[in-house]
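This part shows chain A:
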Amino acid sequence: MFIKNYFKEVFSAIRSLLKGMRRTGYYFTHHKEIITQQYPDNRDTLNLPDRFKGEVVMPHDEKNEHRCTGCTACELACPNGTIKVITKFEINAEGKKKKAIDKLVYHLELCTMCNLCIVACPSDAIVMAQTFEHSVFNRSQLTKILNNPDSKIMEGIE
Partner candidate 1 sequence: MWSLANITNSIHEALNNQFSAGWALFFEMLMAGIAVISLFAILGLVLVLMERKVSAWMQIRLGPNRVGPKGMLQSFADTLKLLVKEGLTPGGADKFLFNFAPVLAIIVAMLLMAPIAFAKDFQLWNLNIGVLYVSAISSVSVISILMAGWASNNKYSLMGAMRSGAQIVSYELSAGLAILSVVVLTGSLSLNDIILSQQNGWWIFKGHLPVLIAFVLFMIAVTAETNRAPFDLAEAESELTAGFHTEYSGMKFALFFLAEYVNVFIVCCIGATLFLGGWMPFHIGNWQQFNHIMDYIPSSIWFMGKTFFLIFLIMWFRWTFPRLRIDQLLTLEWKYLLPIGMINLLVVAAMAIGGWHF
Partner candidate 2 sequence: MTGNQIIFYLLALLTLGSAVLAVSTRHIFRAAVFLLFALMGMAGLFFWMNYAFIAAVQIVVYVGGITVLIIFSIFLTQETGEKLPQQLWSRRFIAALASFCALAFTLTQIFQHTFNASKQTAIEVSVQQIGLQMLGTNQYGYALPFELISILLLAAMIGCIVIAIRLKPTS
């Protein structure tokens, strides 16, 4: 019984090793699909995976409107204080005071691209962009204000 198990182990080990070697051997002989991105040369045709996370941005539509209500859910969700939401009160058409964002300050230098703010956002106001060339000469340039100047919240977002 012991002898039988011993040889069974040896044979299954050899078989599984050969299986692994067949896979790498296949890749070695069929190098058509290459995953290397020759980066600075192919900047125009660079294709990044869908889930690549570069930085947090707030999309605006053509009327310069965003979807952020200023609820600060992203600020609370952020584990290292990357986002700071500065709110203000606006008077809307009906004469009521309503909370809105003045500035959404985003510290790229603190961000770990963990995606928690995007998940936390109830109105899908912020998304992850795929830009990754973030190098600047001065650290202060990494502190960004995500909402455009004079932008407004979209109609119907509560």
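Regarding candidate selection, all candidates are chains of the complex that A comes from, given by their letters.
Here is the rule we use: contacts are C-beta pairs under 8 Å (C-beta built on N, C-alpha and C of every residue); 3 or more make two chains touch, one makes a residue touch a chain; residues count from 1.
These numbers were taken from a predicted model, which means no experiment stands behind them.
Looking at chain A and the listed options 1 or 2, the chain it touches in this complex is number 1. Contacts from chain A toward candidate 1 in the complex involve residues 10, 17, 20-21, 23-25, 27-28, 31, 33-36, 38.
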